[in-house]
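Certain chains of the assembly are absent from this excerpt, and the rest are unmoved.
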Amino acid sequence: MAKFIFAIGPLNIAVLINNLYINISIFFIMAFLTTFVANIPFSKYFRILIIPFGFLAISIITILIGISDVDIFIWSIKIWSKYIGITYQSLEDVLHIIMRVLAAISSTFFLGLTTPLNNIIKVLKKIKIPNLLIELLVLIYRFIFIFLEEANEIYTIQEMKFGYIGFKNSYRSVSLLIKHLFVRVLVKYESMVIALDSKLYDGEFKIGD
Amino acid sequence: MKNKKTVLLSIALLLVITPEVVHAMHIMEGFLPAKWAILWSAVTIPFFIIGIKKVSTILKEDTNKKVLLGLAGGFVFVLSALKIPSVTGSSSHPTGVGLGAILFGPTTMTVIGIIVLLFQALLLAHGGLTTLGANGFSMAVAGPFVSYFIYRILKKKNVNMTFTVFFAACIGNLITYVVTAFQLALAFPDPISGFLGSLGKFLTVFAVTQIPLAIVEGLLTSIIYNLLAEY
Amino acid sequence: MIKVESLEFKYEDGTKALDNINIDLNKGKTIGVIGANGSGKSTLFLNMIGILKPNKGCVKYNGSKINYNKKYLREYRRKINIVFQDPEKQLFYSNVYDDVAFPLRNLNIPEDEIKVRVEAALKKVNAYEFKDKPVHFLSYGQKKRVAMAGVLVMDSQVILLDEPTSGLDPHMTKEIKNIIKEIAMEKNIVVSSHDMDLIYDVCDYIYVLRRGQILGEGLAEEVFLKENLLEMALLEKPWLVKIHKILGTPLFKTEEQLFDYGIQKHI
């Protein structure tokens, strides 16, 4: 619970208060805690951190650049009769966004990288999230890993069979992979229903407190 | 200590099949200002609640279906973590929105989709908790419903099945992108040309990657659909 | 106790999966069911626990036919239960504790009693040490033991084990063998396996299946001497029987007995 609040708190502060300096501090504290205290190597942390930055880069540039008939920009180029450039305000906006994003994402990472799902589930139970939702969370979480492992293995096998050389092969292989996974969903479903029966399942996946 | 290691290990596993390029249209954590984050959550929550209600009536008839929903969730998650080659030479992911809606129905996809988005935020750093509402609306509400309705309408009119599935998945993907651009434009209107100018900018910028991807998604979904029909 | 009487089971397409099966669990403390891939072992197990319903014949519990209504089956499965081969298909929680506690929670047993029973079951299969690890980080052998704990926790009288050692290394196989022997002191066990050495070691009475029929049955020491029977069933002799046949050493039931014999011989 404490860890949960500790991650969700700063996340809310980052987005709700949205102060440049607070956000910078949140980012450094969270990054420090995740990498040093929770002992996650810095290089790995950095690698995960840059995953969503493609989106950030594209969106930031989009926000940054404006088009106008008159040159109101602090920096611009003229193409035919239009000016394309950056205003002071958009620059300031973007700075705010980047800091907010860093603060928020470091908080979410802290939660994702250091808190086992079970602790999160316990919190959700405490705040009275409906049971069905919690059950689905628990089941989906478990099955994600089953299918990830399978997808990984199938992918390797296809790669060994030259399945990812060129477009045509890749498309065929990915579609086969997805179809195969889906067939395995159905097969698993059948045998799981049997297992559930023998485990005296009565319609609810109960979870302890 | 052990747990941190293991969570990290899971991330490592995910990175093997997760790719160098961004997850197409997930609005990243913290990107939306508070006002918009809250607003989009408020828009999405009713759909989610209706979804849950509908799902639970289905489950009352057959409680075993709960496992099927769980399996479907795991499947959709993995689907969205897969890497597919895209026309631009880099790779991208299928969103699975269309395929999921056709296989499991749109309301189910709303519920599963939002849970999957939550896990994507926590495990993959795709999307985020504060943007869950906005992403949920575009990917788990708008996309699946549009895909599903196109699928139903064309199916009723006896249009060629391969094309039906292609079109449903393709448009479902495009709708997701349009809605996201809309959300971004609302939150970040252009200081000069306002909301419309901003919408134009976002639509143009993301069109470069999204239109080819929508076509890819459509093609892929129709191939998979045919493979499954064969099975 | 459980008896299967002239049971016949057909698939939906009409092919017979099981034909005139008679099994009496009173005949041994640990019963072995052996047969080639596809001989009907799993189908038989599913009939025995009432998941599949026979087309003819019946399964009897304490002298009376079992019923197929939900209420009866729930009670019945507290008496007889099964550990399936593939652990991935019977573990529903990422958390070991919750998974083992699952059947008890379905019976609405109070949490403090659940705790005692879950921990006891985990200890019995040497899985207590990783009870806090998420399931997806367990090795195959560890998952297999958690799956076993998930059935032991119900404390049923009869436990069916489908391929309990498949995919396990020699050390783990030995460990499972010991666990089976330990459980067999309090419960009735039915084991199906392709590992003839395992079956010979832990079982006292054996049923041999071939294409859905019982080709032979008898005490372990007798059945495995019947060369024709094993050959027809596409099976093998355990190696302890092989050396008895080939080298003329006495017939030993366990490796330890052979070992003692070897030492005496050298003296």
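Labels for the chains are A, B and C, by order of writing; each one numbers its residues from 1.
In this text, contacts are C-beta pairs under 8 Å (C-beta built on N, C-alpha and C of every residue); 3 or more make two chains touch, one makes a residue touch a chain.
No experiment lies behind these values; they were computed from the predicted model shown.
Displayed chains are single representatives of each kind; full-complex composition is A x1, B x1, C x2.
The rule we apply is simple: only the chains that are shown with their structure count from here on.
Centroids of chain A and chain B (each the mean of its C-alpha atoms) stand 13 Å apart. In this assembly, the C-alpha centroid of chain A lies 43 Å from the C-alpha centroid of chain C. Within chain B, the positions touching two or more other chains are listed as 3, 10, 67.
Residues of chain C found to touch two or more other chains are 92, 134, 136.
By the touch criterion stated above, chain A contacts chain B in their complex at residues 8, 11, 14-16, 18, 38-40, 44, 47-49, 51-56, 58-59, 61-63, 65-68, 72, 87, 89-90, 93, 97, 100-105, 108-109, 111-114, 116, 130, 132-133, 135-137, 139-149, 151-152, 155, 164, 167, 170-172, 174-179, 181-183, 185, 188-189, 192-193, 196, 201-205. The touching residues of chain B, when paired with chain A in their complex, are 1, 3-4, 7-8, 10-18, 21-23, 26-34, 37, 52, 55-56, 59, 63-64, 66-75, 77-79, 81-82, 84-85, 94, 99, 103, 111-112, 115-116, 118-119, 121-130, 184, 188, 190-193, 197-198, 201-202, 205-206, 219-220, 223-224, 227-228, 231.
Per the touch definition, chain A reaches chain C in the complex via residues 116-118, 138-139, 141-142, 145-146, 149, 188, 191-192, 194-202, 205-209.
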